Every structure is written in structure tokens, then in C-alpha cells.
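Removed from the display is one protein chain of the complex; every other protein chain stays in position.
Letters A and B name the chains as they come in the text, with residue numbers starting at 1 for each one.
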Amino acid sequence: MSDALGAVELSAPSARSAVGGAGRRILRSPLLLIGALGITLIGTAALFAPVIAPYDPSAQNLANILAPPIWAGGNTEHLLGTDVLGRDVASRLLFGARNSLFIAFSAMLLGSSLGLATGLLAGFFGGKVDSVLMRLGDVQLAFPFILLAIAILGVVANRGALLLVVVLGIPGWIIYARVVRSRVLAEKEKDYVAAATALGAGPWRRLFRYVFPSVWQVVPVIALLDVGFLIIMESTLSFLGLGLPPPAATWGGILADGRRNMVVSAWLPILPGLAIMITVLSINLLGDGLASVFDTRHVRGGFRRLRPTTPAPAVDSDGERLLAVRGLHVEFPLPGGTLKAVRGIDFDLAGGETLGVVGESGSGKSVTAAAVIQLLDPPGRVSAGSVVFDGDDLARIGDRRMAALRGRQVAMIFQNPAASLNPVLTIGFQLREAIRHVTDADRGTVADVARRALQMVGIADPERISRQYPFQLSGGMNQRVMIAMTLAARPRLLIADEPTTALDTTTQAQILSRLVELTERDDISLLLITHDIALVSEYADTMLVLYAGEVCEYGPVRRVIASPHHPYTRALLQSVPRVENAAERLEAIPGELPDPRQDRVGCPFAARCPEVMDVCRDVVPPRFDIGPGHLAACHLWAPQPVEAVTS
Amino acid sequence: MTTPLLEVRHLSKEFTVRSVGKKQGSTIRAVEDVSFDIAPGETLGLVGESGCGKSTLGRTVLRLLEPTSGEVVFDGAVVGADDTSLLRRRAQIVFQDPYSSLPPRMRVGRILAEPLLIHHVVPRSEIGERVGSLLSAVGLSVDLARSFPHQLSGGQRQRVSIARALAVEPSLIVADEAVSALDVSVQAQILNLLKDLQAERGLAYLFISHDLGVVRYMSHRVAVMYLGRIVEMGAAPELAIRPLHPYTVGLLSAVPKISAEGVTVRIDIESPNHSDIVGGCAFAPRCPMAQPVCATDRPDLAEWEPGRWAACHFASQVPERLGQPIATSGGPR
Partner (left out) sequence: MRGRVLLIRLGQMVLVVLAVVTIAFFVLRIATGDPARLVNPPGTPEDIIAQTRERIGTDKPVAVQYFEYLWNAAQGDLGTSFRGAQPVASAVFGALPNTLALAGITVVVSATLAVALGAVAAWRPSGLLDRLILGWVAIAQATPAFWLAVLLVLVFSLNLRWFPAIDMGGWRSFVLPVTTLVVTLSPVLIRTARQSFIETLREDYIKAARARGLPSWRVFTVHGVKAASLPLVTLIGLQLGFLLAGAVVVEAIFNWPGIGKLILDSLASRDFPMIQGGILVAAVVFVVLNFVVDMLYAVLDPRVGAAQA
């Protein structure tokens, strides 16, 4: 998920709706409801089996054996027929449900409480207790305890429900313990637990008041799936004759009896199997449904790219220009409402020019970058506008043509360099793959190009680096590799999305100056996306200031920095603490971003603007011409000034 | 001179990094022999790049991590290994990540009540009232007490973190990258809030950040860390204008500046590496001024001018920008 979208999603209004939606998501998930209904019905039937069952499950009637069920010519006296001893199958199935569910639930309760307790203690206190418990778990996982269980049940003289519960339940502890422990380990390292320590909260308070509330939710989901598994295990044991001893009715036992007579009456083994399947399916549907309700991540993926359905806006031809973005709108249709991340952005980029796109989180800068190279995270889509690159509207051309342009013509580097390289492939493999993709050169030439590409970005020993994996290199080194990889293909446009944000100041300085040097040398246009207005002031020719998905100001860097005309640009410049001359007091911008889901009237910055006028709240400001190539979307600069303002 | 609120003496913190199959893990000296003072109401900025040990230092000072050696003296009393109660009442911490520093399943009101309950700051009946006054002190609406952290924005969460730290009425707050995760406009709000609270309540801050601009804005004095040690310390404006350690010079020159003039001159410093620590100055392998002596003798942190400390054999010769000719010699006072 892209940084920009992530940030927007986490912003206040959407987070609120995500949590409030849990109840609604339960109601909207039909499978979950079916599961819940199924398990409620079966559970009730099991609970009231003695009341509902038409016959005593053990009452034999040798005069009426193997009676067929009603749909196979049987009578209403025995709806599901009778077994080889003339016992009523329906009654036996009901009591089988009672036995099966009771044993499975009890075993689950035993295993889950053991596992929860050990997981919490082992994870939170660590040390010796932890290593002993986890070693024990390894031993158990390394060996099929079910075999031992079978052996015990097979030789023991009197099997009862209690023994079954113990034998089935105890081995389950490890599943809970492992999951709970890993959640506790992750949770206890979080800063809120350290903050509790700093406040003087003791270990038990930290465990139960802070860690426990964040980890317990995993238990019910595992427990449900565990019950399903245990029902199958219990029936398997009864089937093998190792469950509750006869004459107790068990699903597995009925099936085993039926199997012996299946040539005569095939439905006898089928019915108990169906009962098991429906029960377990209901439980699993409920468990999966609950798991997806708790998990609020959007399971969207795949490589699908949606093209806009609106007509492309007209773009005047201009030979100088490499990229022209016009009226760009990008939307993310999400369950809580459509997120309008970019709302009508225009800019141009000439060959060899560096355009700095600057804005805070939620400004739409990264989404704009992804829209240019047509790699929006699903379900994002360009809903209107065009991205004209060298005569082609990238938003509308076919997938094949777009793929052919990527790498060769339009390239991109990302914020997190280590994550942008495949962790299980070597640097050399990935670099050569990228080069082979854009040239038809033979092996030797590819290796040669790869080596020179690495040298070009200041890597002294390309052979050694080529043999390494991304995790063996520093962030700065990985970003150099990414730059080498993209520039080796000599693209005409490079998009750099926060390329140095994850790096240290000193590394950032080296990498950016090298990047700009190389793009200038090869006449590559650079779209530099960053939150740092200082970087733009140092490296870009032109700058575009975005706020909440809209353009505030656009123009040559030196002009904009020297005389910012939009109040947001001014505020941005004055809220950055500078090392070269410290301000007595920073100009903070009060308030927060507007909701990216809501439609707007007027200027997006109106609510936070120190110079707000009445017109700002009602009328979207057009972009006024301030000087050569310099635009500001602010009513202050309307040709008939409402009021003169000095900057 | 006033008595320091916090005195840190020769503090060291080592971590053992255990890897699969090795019985003896390798030791990383995250903090090594660090000493400094903070006066009441003063802000000491602690700046350095990732891995320099600044966050570890902050946590070790507050005894969230046990130091390997050295001592912390708080308000004249040595903080013992088992006796942290004074520290827990009078020193607090604000963390970087506004999303993980608040307990996700507690309402804001409860989060702020916790310290009051633990330390019995006020009678139970007055807790609600006190929570309200804490919220207003950090510029939040009292209604937010019923919200869960995930319902708040990053800036609001950071304000809640600050309110929680204020609940026990501390005299020192360690701010560990407290504004690094915020956008600049919100960052400025929080920085100003911290300054206002300092003025109102006489708080002292240990202000940890990788951002030299932020540190300079917030701090009276600044300490620069490199690979576990303080390499330079001095009053903020002087240190920013005329650094005494070549690392500080490099760091300052790498900071992007807002100017209409384009790129400023800068020098390259490779990112630090713990394997550099052998015998001499840890910065020597990357220092453009390094002399033979630097590889063998480790320079101590010495006072070269009143209030200006640097750990460099050639501190008096460090030019404003590296690459300029080295000036004639002098020595530490």
C-alpha cells in the first residue's frame, strides 16, 4: 500500500468509520451469517437432543433393521431410517452431535486456556521459562502427538469423555501459545508499554492492562477453527473405534457401523459424514468471517489497471514538453466511501527539467506519481483527466503499451529502497534482468552494462555488490542500486517518490546530488516527490505545491521560494525549523487536513488559512498568473483585488 | 551555576546480539561513556544519525533500559537499580510514533488517568477533573477523553502523549524524536506547545532528534552523537554556526537549506558503521581531516572554549566548511 494512501486511510475520519463498521461488516457478510446460523441450529439441537430426539438412541429393534430414510422409501416413523441394530438414525445423529460438540468444545477450552496462559507468560517475561516452554512446543510439533494419543486410547481400559478431552485438548495448547506469544512479543516492544514503564506501572499491570487487551482477540478466531478440527479428530477416533465406547452414539461410530453395511444401504455412512461436514463448515465460515471482520486491511491485489471512462481533456501541442498532466483526478473507492486523493492537478514537465512536487501527507503527491506511471494501488483509478507523455495519454493507452513504456521511457524509484528490491534474488540478478529487458544485448554486454551502471552511482566494487542480497546492504546502498537499475535503461522521465526520506541526512545529500547530476548529464526529466521543501529548493527547477489533492502554487523554484504567493506555501516555508538561522517562534498552521472523502466547496485551505476571506469558503479559487510561469490558486491574487495583501 | 536537575556520569549501554548457531553473541556498544548535565528548565538537544545510540541513551537515562555501567543522578540523588520511584514521578518520556505510543484499546481519559492512579497524584474523585485540565493544557478538547487513540490524528495523539507525560507533574521530559513522524505544519504546532509548556512549568527537556533544524529551534545546548559517543557539545547557536568537530561540520553541510540560491557546498560523509570502532577516533575512517594520531589515540571530550566541548584532536583547526585550509593550532583549555 502506498505511503500516501496509507496516511490518508489512517487519518481521523476514515479510521473512525473503519472501526464503527465492524458491526455493519458482520451483517453484510452472508457467509459469516450462514455459518453463525448453522452452528446455532446444530448447537441448539445438540443441547436439546434428549428433548427433540424421537427415540432413545440405544433402543434396539431387531425387527426393523436397516430401514431406509424417508426419501428412499422409508416411513415417517424413522425419518432417517434405522441402523443394523434397528436403532433410530436421526436420534443417534442428534446424540452424536451432543457428544461430538461437547468433547470438541471442552478440549478447545482446555487447550486454549493452557495456550493463552503459557503464551502470555512466555512472551511477556521471556527468559528461561520462555525457552523451556517453546522448546517443549518444538518437540511437540516435531512429533505427531496424535499417534501417541491413538496409542494411549487404544490400550487404556476404560475410555471416557474426560480422557478424550484431555488427549485431544492438551496437544492444542501449542497453537494458541505460539500465536499469543508472538503477538505479545510484538506488542510489548511497542512504545506504549515503555511509556507505561516510565509512568511506574509494574509488570503485571503492563501485562494485563496494556498488553492483554491488544492480544486476546486472536484467541477466539483460532478457537473456532480449532473446534472444527477437534470435531473431525473426535469423529476420526470414534471411527477407528477409539472414541467413546459403545453404545454411546458418535458420528464417527455411526459411520464405521454404516461402512460395514454400505453395500446394502449406502446412506448409512453418508448421513453422519454430512453432519460432520455441515457442522465443521459452519464453524469455519464463522471463524473466517470473524477473522476478516477483525482484519480491516482491504484484500485487494492483482495487477488490474482501470482506465478513465471520461473523455480526455484537450492538450495543446508543445514540442518542448515531455509530460503534460491535465485535470488529473484519482479516486480510491473504499468500503467507507470513495477517497478522492487527487482533485484536478495540472502540470508540465519539459525534457531535462526537474519538477519538485511538495506537500504534506494527504496532499496527493505520491498518488500523482503513481498515476503518471500507471501503478496505482488497487482499487485506485484515474477517474478523470489525462497524463500525456510524448503524445500518448498514459491513462488511456493499453496495458501492453504502458508496460512497454515503463522502464524504457518512464522509470520510478521508491521511498523504501530495501523493500523495492526482491529479498530472495541477488542484486546482480535483478540488475541484469532489468538491463536484459530493455536491450537485446548478449550476456557479456549485459554484465558489462551492469558493472558500469553500479560504478556510475558511486559503487566502488560492483562485483562484490552484485553477488549480495538486498538485506546485506545499507539503505543508501540499496537506493544507489535502484538508481543504477533505472538509469541503466536510459529512461526519458524518472519519477523519484521520496527517494531519500528513509535515509540519513548525510546519505541523502550524497544520493540526491548524484541523482540530479546523472539526470542532468543524460537529459532525463525528473519528477521529484518530497515532503521536504528544502530539498525542492536545492534540486528542482520548477515546483508544484499540493494541498489535500489540489494545486496551491506552481512556478520556477527560485521565484516561488523568494516570493511565495499562496498562504499555504508561505506557511509551509515558515513552519520548517531551519538550522542556518533559527526563528524565535515557528509559524504553525492551526487545524488539520480536510476529509479526503468529502466533496468540497471553495478553497481546501480555507479552514486553516490566516488570510481567509468570505469568497474562499464558497468559490474554488482559480489559478491566477503571478509572473512568468508562476501560478497561485488563491483569491488574494484575483485581478480585481478584494484587498491588497503584502507578503 | 545552579545545581543540575540531571547528571549523567560515564553512562554505557551494551547489547549482545545473538545470532543463530553462535554461543557467544557479538557486543554492540550502543552508548559509550556518555556524560552530561541538564539544568532545571533547560533543553539539551541530542542529535545524530540512525544507529548513533541517541534513543538508547534517552531510554537508559530513564532506566527503561538497564545501563551496563555509569550512573544517573537525578535532583542530587543517585538513581539505583531497584529504586526508580523518584525517577518515575519526576521524569517522563514522549515517543516518536504517534500510532504505537498510546495503548490502542484504552480511551484517552483512561490513558491520562493511569499515571494519576499509579502514583495517587490526586484523590479518585478528582481524577476526571484533572484529566480535563491535562487535555486543555495541551490544547485538546475535553470531549476527546472518550475517544480511542485510533480516532485521533497524528498531531492529536502526540498531544495526548504529552498530556500523559505531564500528568505526574515531572520536571524532566525526554522527547525521543517526538515530532519526527509529523508533517511540518503539525510539527510546528507541537514544537511550539513544548516550548510553551516549558515556559509555564519550568520543564527541562532532553530533546532527541535526527533533525538539526528542529534541535536548534528547541535547544539551549546541543550534544552531537556519533557511534555511541558524544563528539561535540555546546550552546545551540554557536554549535550551528561554528562547529568544532569535523562530523558536525559534515552533518550541518548535508542538511538541505531553503534558499532561492540552489545547492550549497557540502562534503561527503559515509554512513557510520560500528565496525569502525577499533582503537582511535571512531570518526577517523571517514574524516577528511584525519591524521595518523587519529587512528591510534581516541580523543576525549574536552572543553576547548568556555562551554564548548569537542572530542577531536584538531578541534581548534576545524574550518566552518571542510575543504578549507586548516587553521593554525591551539589546544583545549
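By our rule, contacts are C-beta pairs under 8 Å (C-beta built on N, C-alpha and C of every residue); 3 or more make two chains touch, one makes a residue touch a chain.
The structure displayed is predicted, hence computed values, not measured ones.
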| item | value |
| --- | --- |
| Residue among A:46, A:276 or A:334 touching the omitted chain | A:276 |
| From A:375, A:397 or A:583, residue that would touch the chain that is not displayed | A:375 |
| Candidates A:150, A:312, A:607 or A:638 - the one touching the absent chain | A:150 |
| Which residue of A:180, A:405, A:588 or A:603 touches the chain not shown here | A:405 |
| Contact partner of the left-out chain, one of A:141, A:162, A:441 or A:562 | A:141 |
| Contacting the left-out chain in the complete assembly, out of A:217, A:422 or A:581 | A:422 |
| Where the missing chain touches chain A, by residue | 1, 138-139, 141-148, 150-152, 154-157, 228, 232-233, 235-236, 239-240, 252, 255, 259, 262-263, 266, 269-270, 272-273, 276-281, 284-285, 288, 299-304, 373, 375, 377, 403-408, 411-414, 416, 419-426, 433-434, 437-438, 469, 471-472, 482, 485-486, 489 |
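Keep this in mind: only the chains that are shown with their structure count from here on.
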| item | value |
| --- | --- |
| Separation of mean Cα positions, chain B and chain A [Å, integer] | 33 |
| Chain A to chain B touching residues, read off their complex | 10-12, 15-16, 19, 190-192, 194-201, 205, 209-210, 213-214, 360-361, 474, 476, 504-510, 513, 531-535, 537-539, 557-558, 561-562, 571-573, 575-580, 582-583, 585-590, 592 |
| Chain A-touching residues of chain B, taken from the complex the two chains share | 49-50, 59, 62, 64, 84-85, 88-89, 91-93, 95-97, 99-106, 114-115, 118-119, 148, 150-156, 161, 164, 167-168, 183-189, 191-192, 195, 210-214, 216-218, 236-237, 240, 250-264, 266, 268-271 |
